[in-house]
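One protein chain omitted, others in place.
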Amino acid sequence: MRVTRRGFFQTIGGTAGAAALIRGKLAKAEQAGEDLGRWATPEEVMVPSICQQCPGGCGLMVRTLDGKAAGLSGNPLHPVNRGALCPKAFGGLQLLYDENRLKGPMARNGERGRFRPIGWDEALSMLTARLSGLRAKGLAHTVAILGGQYRGSRDTLWRRFADAYGTPNYIRVRCLPPERPALAHQLMQGVTTPLGYDLGEAQLILSFGAGLLEAWLGPVHASQAFARLRRSGERPRGRFVQVDPRRSPTAVKADRWVPIVPGTDGILALGIANALIREELYDKEFIERHAFGFEDWVDQRGERHEGFRNLVLREYGLLTVSAATGVPVKAILEIARDLGTIKPAVVIGERGPAYGPDDLHTRMAIHSLNALTGSIGVRGGLLIQGELPLSPLRPVQQDEAAKRGLEHPRIDGAGWGEYFLVSDAPQALPERILGAKPYPINALLLFATNPLGNHPAKEAFARAFDQIPFIVSFSPFLDDSSARADLILPDHTYLERWQDDQVTHLAGFTCFSLARPATAPLHQTRSTADVVLQIAKALGGSLAKSLPWEKFEDFLHERARGLYEAGRGYVVSAPAEESLRRILERQGYWTPEFKSYDEFWGALGKRGAWWDPTGLPVSREALLTTPSRKFEFYASGLKRRVDEAVKREGTGEVFVRALGGADRGDLLYLPVVAIPPVREPGAFPLRLNTYRLMSRPIGGGRNQPWLLEQPAVHVRASWEGWVEIHPKTASELGIKGGEPVWVESAKGRVRLRAKLYAGTLPDVVHIPLFGGEGANPNDLIANETDPFRGFGLLNTTRVRLLKA
Amino acid sequence: MARWGMVIDLDRCTGCQACVIACKAENNVPAVGAKEAVRGRIISWMQVLTEVEDHDHPGEQMRFVPRPCLQCDDPPCTKVCPVYATYRNPEGIVAQIYARCIGCRFCMAACPYNAKYFNWHRYQKEGPGQNPDVSVRPKGVVEKCTFCHHRLQHARERALAEGREVAPGEYVPACAEACPARAIIFGDLSDPGSEVSRLAQSRRAFRLLEELGTKPKVIYLTEGEGRG
Partner (left out) sequence: MADRADTRDAVLLAPIELTGRGFYLTVGLLSLLILWGAIAYWTQFDEGLGVTGLHQPVSWGFYVTNFVFFIGISHAGTLISAILRLSKAEWRRPITRMAEVITVMVLFIGAGQILVDLGRPDRMLNIIRYGRYQSPLLWDATSISAYLTASIVYLYIPMIPDIAILRDRVGKRKLLYTVLALGWQGTEHQQKVLNRAIAIMAVLVIPIAVSVHSVVSFVFSMTLQPMWHSTIFGPYFVVGAIFSGIAALIVAMVAFRKAYGLHGYLKPIHFRYLGQLLLVMALLWFYFTFAEYLTGYYGAEPEEMKVFQAKFSGPFWPFFWGMVLTNLIIPILCLVRLGRRTIGKVLIASLSVTVGMWLERFIIVVPTLSNPRLPFGEGIYWPTWVEWGELAGSFALFALFYVLFTKLFPVISIWEIREGREVGLKEVEERLLTYLPDTAEPRHAEPERGW
């Protein structure tokens, strides 16, 4: 045997290596076996899907290997995100493979005893028996369905189920419904669909507290628009101004950050309006031709009304506004001059933090800036979101039981009393369930929501849950609410099921996304949409007739036919092909790509989306469907709604109070916000501002370690939640960065780690919602009523800090 | 031969960390857990750094700087490796051989950008959802950004099978692919017509710690109109 030097050392190395494997495993042999397995090349298939981590609805491409999901990327064809993704999207993999997912249906042993796994047949028959029993007793309306943050056909299906079953109580638990237009836009512009923001084409964006680049609507869509605003070929670099009490990452990226006393955004907007009017920088042509209520006016009865112009000039002088908002006069003037001179400009006042009783008027005041700059219905301004041409469904068949059930008022009181402007009022729900007002709830179905963890009224919800005899959860996880359920019928996660998405607020196009299962279900779970159809079938009668589809896939198939038949729009395709089609269409040629609906459906499933990029309603008149057919500074629509409600309920006080007004005079319908009196600090000298992180998906994402580990970049944090404190405030209280502190409100207190952050006003502390493990800021948030969202107010609580 | 490079436009970057998490998913980088994270052991091949201009008032002036491995042309890390476990390959990508690394962490100490990460424990086993193109690292070795080198290999195999060159845009790392603001542009620096080459000549272009002479192939574009 020849011993080479190399061979010798290899032998020695091998011996040493073997000796090092002290645990006695023949790890090398094992390794060899694994290697063999790896040699077989798995079959790689890319399956389009839709990200469901936030309302953004980005198109995904799921990389599957032998049918198993092994990676995610953005769908390059999808018009919402064009192949890009945000960090949350990748958490979807960890969501799918979460080891703590429920493996199948669970029921209790005895009265709320231990959970035990059961079969689907047994689970479904339990639920069906309960539902049909209640219906037979004439108690259909006492079944409440709580739905969380989702859009599209699943919503349609649940609503249809509720209508056919006979319960008015299909209640959505979420801050704001993205598929509906903002109230201010509805009232001032008369729109029935949400507005599209043409951010990418704008030259100036003025945002009031909207976390445009974090958790506004679709972060990817918004970021792409932001990138175009900043740098897109020939245009000069666009400007971006952010009004926010906190220097959020969005504010960091802005050219100008305008720190503001929380809740005074409307006053600032009116100050800017004042400057625009005073310096005659507003779009006179638009105001003259397309606005109502700007100048003083005389109504049909000959009464004189003061217009927006004079009111603003009189009441909102820059010094007054500056004193109330904390924004220097110079800054207000400069913003106004930017807004008056840089075109096109767009002002964003949708979503963002709630402003309490002044919310509607604040948003109206902000939106009036869009009118003053003439940004409505122009490229680079506010566009209208067209409606999807989905096939209409046959009307729901309602039997006697259903009709009787639907005659009852809603349990949450939405559309009534102080909640007369909202369609859902989950905030009021627990109290009413507890008080059995106007009737007790006998069964509760929870779909994609976890009010016991994520709702500010979670304690009240917990008490209410105790009163409900039968709670069913469809959550794939044992979250706080499911842990209190009697029956759990776990849903698939979104990569395992058929679904669609209908995203709104897009830059001037409509879009329908379709996803088929990217991977076979990992566990014994079932798509809740399929379960709803199965229950309807089992309940029989009019329910089975109203929901006749075998599977949810069939339902989607039926609805999407309308897209094929609409004679417009495209199944997304490669950019080159698409631009060719658009050139043709501009010249009046629209040719269908597919010969049959089956072909269309097949392509839709393979490419992931349908969209209609042409026929943008870029015109002023098209937007203005108010009673005056103009942009209404004086919201006559609101007046009509108040008048109607007063007629219905016989009193006006409750509405005036809900709207934060003094009486039913003109001021109630004009976009003006009263300047609040100066408040003494009192026992709770600091304001609590909660915000959403870019990295937190719907539900908080506690099963997504990647996101928990690196939640944000503006502060150094990981896993654990935190509170942002101004260094000055901290030093006054003797708090050092990184120390734990108690944040205390009138409701309760939580222990969080202090992060010193100078990007804030000194008297405001900021806590991210779902910031991390540990304390839940919902334990602090005072349950104040929000008549414009029906959700709790997340930004109005006052707190104090104590060293822990 | 191609010289793969990256341009990161800080004016576009929003600090969202899509690149960070995309990288983790693509390269089987595990979350290390709360305890380890507190100890400062997060592994983040791509990391968004926050530059604070005024240290007494953090938050008043900030800039987000995504930092992958800068793939230096004169890398300080490869020189010091005693076993050739890290080296600069002919296309300029600084590679790490996990099976050879002895875990001395000299390269970590030598890298002025702190772009190298160590497996202090065995943070994960092979499991579902991982990318089979990238090996799962054992404990005790250093790991780093590879410009998603496995994607280059895939692209090359595809091109070879079709008898052509790798086309521009065919090979893109996961971070650049994910970036919602399109702040990360990737391509061949040796091709004067490529977007990266063009942007690298921009007035706004600068390199991190340029004065050290490491010749990074990741080029940054500064914010605003001015020079870096």
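The first chain written gets the first letter, and so on, giving A and B; residue counts start at 1 in each chain.
Basically, a residue touches a chain if its C-beta (ideal position, glycine included) is under 8 Å from a C-beta of that chain, and two chains touch if they have at least 3 such contacts.
Because the structure is predicted, anything quoted here is derived from the model rather than measured.
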Give the residue, chosen from B:4, B:117 or B:220, that touches the chain omitted from the document.
B:117
Among B:34, B:104, B:155 or B:205, which one touches the chain that has been omitted from the display?
B:104
In the full complex, which of B:141, B:172 or B:219 touches the chain missing from this view?
B:141
Residues of chain B touching the missing chain are 36, 39-42, 49-52, 65, 67, 76, 79-85, 100-106, 108-110, 112-114, 117-122, 139-142, 208-209, 212, 214
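One rule holds in what follows: only the chains that are shown with their structure count from here on.
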Taking the complex as given, what residues does chain A use to touch chain B?
34, 38, 42, 65, 68-74, 81, 83-91, 93-94, 96-97, 213-214, 219-220, 223-224, 226-227, 230-231, 237, 247, 249-250, 252-253, 694-695, 705-710, 713-714, 718-720, 727, 756-760, 773
Please name which positions on chain B make contact with chain A in the complex.
9, 11-12, 14-18, 20-22, 24-26, 30-34, 37-38, 42, 44, 48-50, 54, 56-60, 62-64, 126-132, 174, 177-183, 224-225
